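So the structure is just underneath, and the comments pick up after that.
This view holds just a subset of the chains, kept in their places.
Naming follows writing order (A, B, C and D), and every chain is counted from residue 1.
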Amino acid sequence: MPKKVIRTHPKKIGASPGTLIHVGDRKVDTAQISLIEYTAEKFLEKSVATIDAGVASEDSPAIRWLNIDGIHQVDLLERCGVCFDLHSLVLEDVLNTGHRPKFEEHDDYLFLVLKMLFLPQGETDIRTEQISLILKDKLVISFQEQAGDVFDSVRERIRNNRGRIRKRGADYLAYALLDSIIDNYFVILEKIGEEIELLEDELLADPAPATLHKIHNLKREMILLRKSVWPLREVISSLQRSESELIDEGTGIFFKDIYDHTIQVIDTVETFRDILAGMLDLYLSSISNRMNEVMKTLTIMATIFIPLTFLAGIYGMNFDVLPELHWRWGYAAFWMVCLLVSGSMVLFFKRKQWL
Amino acid sequence: MPKKVIRTHPKKIGASPGTLIHVGDRKVDTAQISLIEYTAEKFLEKSVATIDAGVASEDSPAIRWLNIDGIHQVDLLERCGVCFDLHSLVLEDVLNTGHRPKFEEHDDYLFLVLKMLFLPQGETDIRTEQISLILKDKLVISFQEQAGDVFDSVRERIRNNRGRIRKRGADYLAYALLDSIIDNYFVILEKIGEEIELLEDELLADPAPATLHKIHNLKREMILLRKSVWPLREVISSLQRSESELIDEGTGIFFKDIYDHTIQVIDTVETFRDILAGMLDLYLSSISNRMNEVMKTLTIMATIFIPLTFLAGIYGMNFDVLPELHWRWGYAAFWMVCLLVSGSMVLFFKRKQWL
Amino acid sequence: MPKKVIRTHPKKIGASPGTLIHVGDRKVDTAQISLIEYTAEKFLEKSVATIDAGVASEDSPAIRWLNIDGIHQVDLLERCGVCFDLHSLVLEDVLNTGHRPKFEEHDDYLFLVLKMLFLPQGETDIRTEQISLILKDKLVISFQEQAGDVFDSVRERIRNNRGRIRKRGADYLAYALLDSIIDNYFVILEKIGEEIELLEDELLADPAPATLHKIHNLKREMILLRKSVWPLREVISSLQRSESELIDEGTGIFFKDIYDHTIQVIDTVETFRDILAGMLDLYLSSISNRMNEVMKTLTIMATIFIPLTFLAGIYGMNFDVLPELHWRWGYAAFWMVCLLVSGSMVLFFKRKQWL
Amino acid sequence: MPKKVIRTHPKKIGASPGTLIHVGDRKVDTAQISLIEYTAEKFLEKSVATIDAGVASEDSPAIRWLNIDGIHQVDLLERCGVCFDLHSLVLEDVLNTGHRPKFEEHDDYLFLVLKMLFLPQGETDIRTEQISLILKDKLVISFQEQAGDVFDSVRERIRNNRGRIRKRGADYLAYALLDSIIDNYFVILEKIGEEIELLEDELLADPAPATLHKIHNLKREMILLRKSVWPLREVISSLQRSESELIDEGTGIFFKDIYDHTIQVIDTVETFRDILAGMLDLYLSSISNRMNEVMKTLTIMATIFIPLTFLAGIYGMNFDVLPELHWRWGYAAFWMVCLLVSGSMVLFFKRKQWL
């Protein structure tokens, strides 16, 4: 989760709409462009230096996937706009890494913005990255903020011609990418689910202020996660209902499938929120219970000894006339009274179920 | 209820969609396949070794119910797909035991995923199991995670030709199975309802930290139950509104009936949630009330005896000149003052209604 | 309100759907069947022994109202089904006294299930009873769990030919019955409203743990009441929008009227819930305020006397060298110091507004 | 705001629907009927004795406004029904002063029920009164519970022929009346807004139990206000969308305007609710903060002096062998120890930021 509460600035304030200005923190030094081109029979994977290399001859039957890591290079984006005829507002959305997930249907391409959540190998912190997808005829363009993504399995399947992917069109490739992204939400949720369970055990065993802060942090993560997940639902739903010619009818069932997964992600996020709310209640009640116990201890001790101390005080007085002091069994009687008083106190507390 | 907060992984991450990989904990050693075949006149029940045995000749008028216990045998599922012409995504959903309840209408079959909740005879823990139903022409296929289910009464009715079941088609059989599943939700809810009532009595009589943990556990169960019940509503509603030819018009009223029951289940779950929330409030208030009582006891004791102890302390002082010590009625006067002070304190507390 | 949290079992689990099994607690020994038959001119009221007596010749112009008290006699229900051609699922719903309010439009009759809430004369506990209504051509059948209902005013109006009732059809009779039922919701709500006001006065005057339990009980009653009232809205709304030929166009405005009343009932229930939630907050705050006062009393007493007691303790010490003890005005000086210390404490508390 | 929580009884229970029975508290001795009749040129205002006086000849071009103060005179209402051909259920709704705001479109008239909130000149308590409006061709009838209303400005404008009112039809008159009513909601809200601000200052300066009760009262007022405001939205919205011929097309924009105002009223009520909820939280936190301060004071005093008192107690003991008593600098050493102990305590508290 990002340290910053929320990135709110969608673009440089006051700039002309459609002006390409990169908004965001992380940058790679130089953008990396890679191109994968395949048919059922052939497969080609290469790093390319310029966007222009991604433009194929009109009549090639091959499906192309152009992946751009590092969107801060504004000239590259502009070239993209020219080569593939993209609207300047689309390019602005690609650059603006604080954007809300969205889906737009343009005349001859579809445009998607999503958040990619993933745990890079060997790291423990969740990484959030904005990913934009453009689906054109026989072409998918993916824009990422930096290198490293969740698409390795897709690449593997294309390379090795596993599953349907090489036999189907660009729409299926787009689906496969979306599917990878949403699959990784489950990995993240599973991780959070485990943290919640550990926290719950901690809560039952020994609730400390640190537990409270952990609950608070998870609640906050859920608030932010929810913010990227809820719009996803609309996005996938619009995509699924889209009647664009770019999406083959047979691919519809696959989009339905990721829609189901998105709903499941939302369900899980909401369930986690409910569980965390319950845990907070439990924490507060535990604190109250503890306070009660502390106060009971104090009250019992004080209530038993305060009258006795008073009694001892009396017989420490120096009155000339204080007959009990001179009784033979005075001291013994004093102890009897002490035992009697404290005994009856203990009985009183027992009856009140404080002991 | 499952120990695990929530199973979130819908499939092996990165696998090609439609790849059949079993996801889930419980397994039986070998899958059991049983076949029930019936017309109004004839009845046949047998264990079969292969799925192929369930494929009947096209022109047989009999209704077949193929039940598969143990879905972990991937080859068996694949055979199913071939024999009955099922989409690979459907089979993936059958295998993925953490799926959300869903309903899908395919060209020549309907597909349902549900959660079966039941209390096996003689056990006290609720068992949750995913059940998938396929309704084809004159055929129902049910996939269960393991042996043991809530369908015995349906089998009994088929065997003994009780009620309408033998006279109607496969859609009625599917209805009867759904009806059994949802009936068992009521058994579970009744059990939880009883627990809530016991807990409420405990709460009024003697609220202890254990009571709090029980309330918390029930709330958590409700969160998870709700997660399987809410989607059920959509599922049954879509099923009811479906215009598939597989569902006879006369069966519609029965699906309406289980829809009503589903709504009633949801109502009850929501009511339980409200009641549990109220109980938590009551618990917290009881704790506060108790704390108040503890503090009052301490305050009364301390307030009465602290001034008296001070008084006793005074006459224990060793000043050369301390005239009261030498009064004749000094000691008696001391007691008078003590009684006066404590008496007025008691009056003060009585007026404050603390006693 | 019923003692039981909630009756969840809709029918005997595992029974064939449409099997008539009575579900519920209260029974009368024998079911009572009464028949009222009227036209604008004629009026006939009698107890009948069998359902068959309620079946009139086809061409009679009279409106008949068949009321059955005690639905536990399954044979009677079955006879009803035969005589009036009712679906077995309808009869099952009549028998199942834990049903949710519902409305069903069948080919030649309308079917309604409702909860009747009423305060029998001279009793103080609210009675909840399920009532099922069947509206056929020139016939209304009402099924009640036991004798005693809210329909006396309707009977009176029929007997004495007051208002429109004798001049209109069976649909108006059904309306009149619904109207009586919903009118009685207002009686119940008025009673609860009065309890809430009493409770609020109690809360402001002297909040005790008993007050909390009363608030909790009312909240719980509201949760259950809400459960029977919300579905009522849909029921009456569907009824109002129904295009059945059984409902005369001129009766529509009357159904609109009870729809308005239903909304008002719901509004009131929700308002009561809000008010009760506010009262709980107020209770908790009062408890906190009291605790504060208790703690302040203790703190003031302790803070004033603890230093004084220490002082007295010092001059009770037996050091050989303790010069103050031998001063002439030692004892007087001691008292001066005591007054000074306690006086400045009092000033300190006054400035803190604790006194 | 009325003292009574809520008036729930819509009519005398058991009465035949449409029976005219007055339900409500306040009555004036005799109903006052006033008639205003105007065209763009002429103007006539008079008190009339009977309803019949309000019936004009068919072909008069004048707009008539019949205002009836005091609806308890049932015979008057009945006469109204006859003269203007109103449905008996409409008259019942007029009489039932606990009705929910509603809008009904009848064949040749429109019927509106609203709550009028106003602060009579020189009074401080808000008065709630039900007002019913009937809009017929060239006629508006308004029914009020008692004399005194918010329509003086409308009357003034008619009398002095200010604005458009004399130039337009009865629909504009109805609009002007509604506009006055809703304008007065803003007066009430402004008053409540000021109370909230005062309360907020009080809360920050010195929160007392009285503050809590004031917050509670305002919350309660908001609950009741909301109950009359929310249905208003539907009422005005239906009115605005109504295609009745009684409403001139040109008046539509005015109804849109009061719709906007109604939404603004609702917005404000909801905002007030949110602010009051926040104030309650703030109050509770202040109480906790204070308790903390009280407890800290006690703890600091007790923690410092309890060990010292023990020390003094030791050297007050009468053991034969107690060497310290006979040391030369014993007493001085005792004081040193006391200063040391209390000094380190103070340091400890300073480090904990309790001092």
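Brief remarks follow.
Here is the rule we go by: contacts are C-beta pairs under 8 Å (C-beta built on N, C-alpha and C of every residue); 3 or more make two chains touch, one makes a residue touch a chain.
Computed from a predicted structure; not experimentally measured.
All protein chains share one sequence; of the complete assembly in this entry, 4 are displayed, while the total copy number is 5.
As a convention for this text, only the chains that are shown with their structure count from here on.
Leaving out chain C only, the rest of the assembly separates into the touching groups A, B | D. Note on connectivity: the fewest steps through touching chains from chain A to chain D is 3. Under half of the residue numbers found at the chain A and chain B interface occur in both copies, marking it as a different-residue contact.
Between chain C and chain D the centroid-to-centroid distance comes to 26 Å (mean Cα coordinates, whole Å). Rounded to whole angstrom units, the spacing between the C-alpha centres of chain A and chain C is 42.
Touching of two or more other chains is recorded for residues 284, 288, 291, 295, 298, 302, 306, 309, 313, 316-318, 322 of chain B.
Taken as a graph of touching chains, this assembly is arranged as a line, each chain contacting the next along an open chain of partners.
Taken together, the chains touch in the following pairs: A-B, B-C, C-D. Looking at the complex, you find that chain B touches chain A at residues 4-6, 8-11, 13-19, 87, 89, 99-100, 102, 104, 206, 209, 212-213, 216, 219-220, 223-224, 227, 231, 280, 283-284, 287-288, 290-291, 293-295, 297-298, 301-302, 305-306, 308-309, 312-313, 315-318, 322, 324-326, 328-331, 334. The touching residues of chain B, when paired with chain C in their complex, are 152-153, 156-157, 162-165, 175-176, 179-180, 183-184, 186-187, 189-190, 193, 196-197, 200, 204, 253-254, 256-257, 260-261, 263-264, 267-268, 271-272, 274-275, 278, 281-282, 284-286, 288-289, 291-292, 295-296, 298-299, 302-303, 306-307, 309-310, 313-314, 316-323, 352-354.
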